[in-house]
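With one protein chain held back, the other chains of the complex are shown just where they sit.
Take a look at chain A:
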Amino acid sequence: MRKLKLALILPLFLVAGCWDHLELEEQAFVVVVGLDKGPGNTVEVTFQIANPQIGSSDIGTAEGEPPSDTVRFTSPDILSAKELANSVVTRTINFAHLKTMIVHEALARDEAFPHIAGAAIRDPELRREVALIVSREKAYDFIQKNRPRLETRPHKYFELMQQRWQETGFVPFSTFNQYLQQQVVDSMFLAIYATADPKNYRVSRKDDYLAGEVPKHSGDPVQMMGAAVFRNGRMIGTLTGQQMRWAQMLRHKSNIDAFITSFPDPLDERAMVTVRLFKNGGTKVRLNLAKERPDIHVTIPLRAQILSFTSLQPYATDTEKQILLERHLKEEIEQEALDVIRLSQRKFQGDLFEWELIARKQFMTMPAYQAYGWARHYRKANVKVKVDLRIENFGKQRTPYSETVKGGD
């Protein structure tokens, strides 16, 4: 009996994994997918496929092979392109390591985009944590031009960039999950805005750039700066890097907690004060929805570290000037934040700051909230911004080198 059982069970080990077996050697791991608008109702799908031999100890057998290969197909949707790709690519296309999806701005603005994105997420291989980037030029060109010098392997590039995004706050941290979450009626979504085609350089004193405008003179052509604004799943406009930072600060739960920025000096208009701002706790948003024009009171608690001031004023030692500086910074931030809010109310006509979550709290039931129509009321809302600013320190120097510099001119 025991032997019979064994005889029945042992052959099972030989037949294991017939249907869904995967040979590691036969996989092509796509790390970046690019989407462009194709003719008719099609999409042009670009796959950047990683070469796993590069950057590993196996490099000896792959000498002369590039770190990745890029192929482009035109097909009705992403998944059919995946199969189509196997007419060219020797290995099975696999999305398991897909981290980034690049969408051409023209497609993002197209009414077909919500359908393409919504259809693609059905594939279990496509993860909801895929980062969504909107590129100013065609996604294919973007992928072709992106040749980071310090990172050979493409997946590593996006992985590290994602962490930098969270640190600097110039771009939103946008994933597919968030896009799908906010695809509902009158909801806003911010995606990373990027370009590999820097043209119109301009110099701004306040880091107020959009992708392509950053005054940079060498290195990888790719710039990621600012945000693409989506309403109802379609792109409708852009925010600059600095505006994006304030938008993140205005959210009750932001991904960034510190960034460096500059403001004009209160005592010398040609000079700049550079500070590192920390979020000192969550942004408080108080709503009064009783009126037709709702009142919104926002309080942003901030800590500031003064890093440099070119005016060389004795801010560190002069209490009066300190108070002046503190008040000045406070007003500047309040004004800039308010400008972003005005922009969202007038130009985008939607709430970029996830305040709908706070508005939801005011209602007991979902039907009551939906009947209220937050987006409609937000446009008319009367918003007040208050900044709680505390200057924490003045860097490692106390008094400036020379106070005569100011008197020199």
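We take it that a residue touches a chain if its C-beta (ideal position, glycine included) is under 8 Å from a C-beta of that chain, and two chains touch if they have at least 3 such contacts; residues count from 1.
We take it that contacts and distances are computed from a predicted model.
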Q) For the chain that is missing from this picture, which UniProt protein name fits: "Spermidine/putrescine import ATP-binding protein PotA", "PTS sugar transporter subunit IIB", "Pyruvate dehydrogenase E1 component subunit beta" or "Spore germination protein GerKB2"? A) "Spore germination protein GerKB2"
Q. Of A:128, A:270, A:342 or A:380, which residue touches the hidden chain?
A. A:128
Q | Touch criterion as defined above, residue of A:164, A:216 or A:360 at the omitted chain | A | A:360
Q: Write down which of A:253, A:346 or A:398 is the residue touching the left-out chain.
A: A:253
(Q) Suppose we count only contacts with the excluded chain; which residues of chain A make the list? (A) 19-20, 96-97, 124, 127-129, 159, 177, 180-181, 183-184, 252-253, 357-358, 360-361, 363-369
